[in-house]
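Submitted below is the structure of interest, expressed as structure tokens.
Every protein chain of the complex appears in place save one, which is left out.
Moving on to chain A:
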Amino acid sequence: MTRALILLRRRLVGSIFVLLIVVIGTFLLLEAAPGDAVDAYIVSTGGDAGMIELLRHRWGLDQSELTRLANYLWALLHLDLGQSVTFSRPIRDVILERLPNTLLLMVSATALSFGLGSALGIYAGARPGSVRDRFLSIGSLALYAVPGFWLGLVLIVVFAVDLRWLPIGGIETLASDKTGLDRATDIAIHLVLPVSALGFIYLALYLRMMRAGMAEVWRQDFVLAARAKGLSRRRIVLAHVARNALLPLVTMLGLQSAQMLGGSVVIESVFSVPGLGRLAQEAVAARDTPLLLGIILTSAVLVIVINLLVDIAYAFLDPRVGAGEAGA
């Protein structure tokens, strides 16, 4: 366990610098974008010069960039994410409201792509070159080539509009007052389509990595040894080949979490899921700098935590890795 703790401490120290860079970088990038929150706001209202000046003052946009950045960092030091301009509410509340939806979507989609992807990869890789191997490889590649929003729209047209088996979007039935198990089932039903759209795209990645990894391992001496021992093919595949081929997939899992956060922007819009990705898109359009900073900060923490968990898992799966880092 100490091994994991050492790893944790190292990572936390490193993470603080990463987060600082992320915050300052995002702030400067947004400042470089033309137009501010007031410009975005008056698109739908219009207004005279006096009103616009009043708004800039109220939203603190009449201060210099440096002052605003310093104020933001100072508040952040006190764990205060500030007030959202577009929602007129504390950013922490706005984010906490959306975070569970995005997490639910991401975890389910990852479970789907990782679970089904590696299972199919094992299935395909157990007999490299066979018909089922070819079929799965080509099929998954085709899925991988499909843009996420298109897959989402097709799923909606087929399963929600034509067949009406599933709801077309949202995270739960609107204003239904459901509670407990009913509500959980309701949310699960609503998640089927978005999770499929997000998960199936990445499924190919895991499938192909697993399959390629297995093909590699098949040629290793220890597989020959296992065969010579007279082990059953099933046991060789599962205990020896697949387990060793699994390691790169775990690495991929960590890397891919960041990518999936990006993918969720599109999927959340297509399926009207009130999540962080959609919120980020709205924050950019509204030039709501503090809100976007809050979202990016949250996402960064999320990615760091996931990668930390992956590293810990890695250390357990392959003792050589953790020992190396802890000892260095």
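The rule is simple: a contact is a pair of C-beta atoms (placed from the backbone, for glycine too) under 8 Å apart; a residue touches a chain by one contact, two chains touch by 3 or more; residues count from 1.
Going forward, contacts and distances are computed from a predicted model.
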Answer for the undisplayed chain, UniProt naming, from "NADH-quinone oxidoreductase subunit E", "glutamine--fructose-6-phosphate transaminase (isomerizing)", "PASTA domain-containing protein" or "ABC transporter substrate-binding protein", is "ABC transporter substrate-binding protein"
From A:49, A:66 or A:79, the answer for touching the chain not displayed is A:49
Contact with the hidden chain (one of A:22, A:217 or A:270)
A:270
Which residues does chain A use to touch the chain missing from this display?
33-37, 39-52, 58, 85-88, 94, 97-98, 153, 156-157, 160-161, 164, 167-171, 174-175, 269-270, 272, 274-275, 278-279, 282, 285-287
